[in-house]
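A single protein chain has been omitted from the complex, and every remaining protein chain is retained in its original position.
Residue numbering begins at 1 within each chain, and the chains themselves are lettered A and B in the order written.
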Amino acid sequence: MDVFFLTMGAAMVLAMHAGFAFLEVGTVRKKNQVNALIRVITDFGFSTIAYFFIGFWVAYDINFFAPVAELNVMEGGTHGYKMVHFFFLLTFAAAIPAIISGGITERVRFWPNVVATVLLVGLIYPLYEGMIWNGNFGFQDWLSANFGAEFHDFAGSVVVHAMGGFLALGAVLTLGARLGRYTNTGKVNAILPSNIPFLALGSWVLCVGWFGFNVMSAGTADGASGLVAMNSLLAMVGGLIAALIAGKNDPGFVHNGALAGLVAVCAGSDIMHPLGALFVGVVAGVLFVYVFELLQNKLRIDDVLGVVPLHGVCGAWGGIAAGIFGSTSLGGAGGVTFMAQLVGTLAGVAIAIIAGFAVYMGIKATLGIRLSEEDEHMGADLAIHQISANPEEDMQTH
Amino acid sequence: MDVFFLTMGAAMVLAMHAGFAFLEVGTVRKKNQVNALIRVITDFGFSTIAYFFIGFWVAYDINFFAPVAELNVMEGGTHGYKMVHFFFLLTFAAAIPAIISGGITERVRFWPNVVATVLLVGLIYPLYEGMIWNGNFGFQDWLSANFGAEFHDFAGSVVVHAMGGFLALGAVLTLGARLGRYTNTGKVNAILPSNIPFLALGSWVLCVGWFGFNVMSAGTADGASGLVAMNSLLAMVGGLIAALIAGKNDPGFVHNGALAGLVAVCAGSDIMHPLGALFVGVVAGVLFVYVFELLQNKLRIDDVLGVVPLHGVCGAWGGIAAGIFGSTSLGGAGGVTFMAQLVGTLAGVAIAIIAGFAVYMGIKATLGIRLSEEDEHMGADLAIHQISANPEEDMQTH
Partner (left out) sequence: MDVFFLTMGAAMVLAMHAGFAFLEVGTVRKKNQVNALIRVITDFGFSTIAYFFIGFWVAYDINFFAPVAELNVMEGGTHGYKMVHFFFLLTFAAAIPAIISGGITERVRFWPNVVATVLLVGLIYPLYEGMIWNGNFGFQDWLSANFGAEFHDFAGSVVVHAMGGFLALGAVLTLGARLGRYTNTGKVNAILPSNIPFLALGSWVLCVGWFGFNVMSAGTADGASGLVAMNSLLAMVGGLIAALIAGKNDPGFVHNGALAGLVAVCAGSDIMHPLGALFVGVVAGVLFVYVFELLQNKLRIDDVLGVVPLHGVCGAWGGIAAGIFGSTSLGGAGGVTFMAQLVGTLAGVAIAIIAGFAVYMGIKATLGIRLSEEDEHMGADLAIHQISANPEEDMQTH
């Protein structure tokens, strides 16, 4: 029964990776669509390998090298529960490179990116994941002793999203902006997305899959909670409506706004009141729009899909918000403190920023991280994959 | 367990909204694709708000303003069952504007459409929903006393589909046809769809999600019925094959024909014999094709996606058919009468037609409902959203 439950959850979060792929395909220029598709699925592949052989052991001190008869009943589970649990948690871990991918797209080299994926999913992510979700290093005990509660992150606002989003900050700054995005005279050139329907398709797939991400984070069918489902729904809706208005009816803002709400609700979806979740989503939608514009146009940070505001900023907001709207005084279920949420969130953000720079600067210094100017101009599709997104049509034209 | 069950159902019906979006994107002209995407997701957002704050209370006299601890066990449920039940029923309620959207697309104004959505999902739909599914106003008792049974609409052939489809009739007639669709000299100009693959994608998503719509209408995992699954399958197949033949192998007819069968099977899928369901689907497929052509070409009603025949006519047929093929004499499970089904269906259709004209004429008279000629000519994408479906490419061209 619980195996069925987690299998559905894992399948839904696996589908989210298709969502990541199409959100990126729709947002990049056409000459980089194929590369976006291949990078996302390849990242998923290498994430699985890294998490299977290293990451899961780093976070939970479990590996899967015993014979099948033992694996089926390991850790007190039955029917191979621990293996589907691995699958479910892997789909979260693999979200890290999928998130970053949207920031570094259109100019990153292929194999150096794979190296980063392996380092992040095999090592960096499981370190923080284990700290929060497995009590490693005594961090939760320390928070509990000093701030009255453990850090509560039900479905990963911080563990997954803020981590991925702020890892992307180091990656994006290390890579630098796409050619022609910003001029020396201070001008900001818009680089238009290629395909709004694909962008919207990606967003829809992510939205639907998210209910697996959140609801199945309970781990067992008996733990499934209608509150989590409702809170996810209301935060999603709050985010999309807020981004619709703040973003002046722009399709990119509307469809990413729904995701902003979902990012922010992950941490506290099991303890906040539905009205709190709605409010958290509204704030996330507004945050996404304004931080996106701040980064892109004022700070000249070329985070193509806006993953720093979407996953980083909204994820951090979600971690903190769980400490506010989870309290019983606001109708929540309690068991959290504002300070524990704040400190836990800041720890995650700090680790992400530092690790992001370390990993990508390290790769830049050794393997190189950025496409040649010539390849970037030609587009990653032809430069790396020798094929474009619409080969039949493109061959006729040229 | 039941929470898991309904969560999967709600996620599948949520996915159907992506299906509605892509069915519309593929059928409209390219200059209105972005608008179709944004309207569908925005309608979903405002539907959630309207149903959360008003509609659910109108239909079931329940709201969600108590603290979380109480919400989790309200109405005798556990694990927040009532909240996921809300989510599931919301995805049905939100289908109302999603259905209408396909009829009024390419010429409707944005915010007046949102006002209509709020009125319909907050008020009109829950009135009829409550009458049928919650026994409000004594309508079911009256049918029972006079026609031998209550009105049986298992998964909403009438409550959702005929309601949405016939609400759209008033909307479409109030708006009038798209510019250039019909000439004063009696000529009918074909307005060609932009993208058949997107249309087909939308149809597939709807088909798959429909099994959540139908099977999970049981409400509890223990109530799930293989009969409902099989009947839905056979009606879908009957509809698609009938529309393939009646529609002369046209992709729009084939892919909508599958939906026609699914619309019609909702009401009686839990009581009809599989052979009855197959027949009901075949009739629905044929009905869709011929009524579509009648409305578009003879009656000059510019219902762009054919939602009046698809949801309205096939939904009404489904409501009535449950009274025929649900009877034990035709191998069904019984418990229904033809007259109760007929009267219940006609009541739904009448309410929908009246409310549709009232709401849209009211909005037309106050806010205005139709885009200016200039905006309609330019397309809703650029007029409302300042962006087209393929911005990179469109900017190069122009």
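Please note the rule applied: a contact is a pair of C-beta atoms (placed from the backbone, for glycine too) under 8 Å apart; a residue touches a chain by one contact, two chains touch by 3 or more.
Quantities reported herein were computed from a predicted structural model and do not represent experimental measurements.
In the complete complex, the residue from A:Phe198, A:Phe213, A:Phe279 or A:Trp317 that touches the missing chain is A:Phe198. Across B:Leu14, B:Leu240 or B:Val313, the single residue that touches the chain missing here is B:Leu240. The omitted chain makes contact with chain A at the following residues, 1, 3-4, 6-8, 10-11, 14-15, 17-18, 21-22, 25, 33-34, 37-38, 41-42, 44-46, 48-49, 52, 64-69, 71-72, 77, 79-87, 90, 110, 195, 198, 201, 384-393, 395. Residues 1, 5, 8, 12, 29-30, 192-197, 200-201, 203-205, 207-208, 211-212, 215, 221-230, 233-234, 237, 240-241, 244, 248-251, 254-255, 258, 271-275, 328, 331-333 of chain B touch the missing chain (whole complex, contact as defined above).
Simple rule for what comes next: only the chains that are shown with their structure count from here on.
In this assembly, the C-alpha centroid of chain A lies 33 Å from the C-alpha centroid of chain B.
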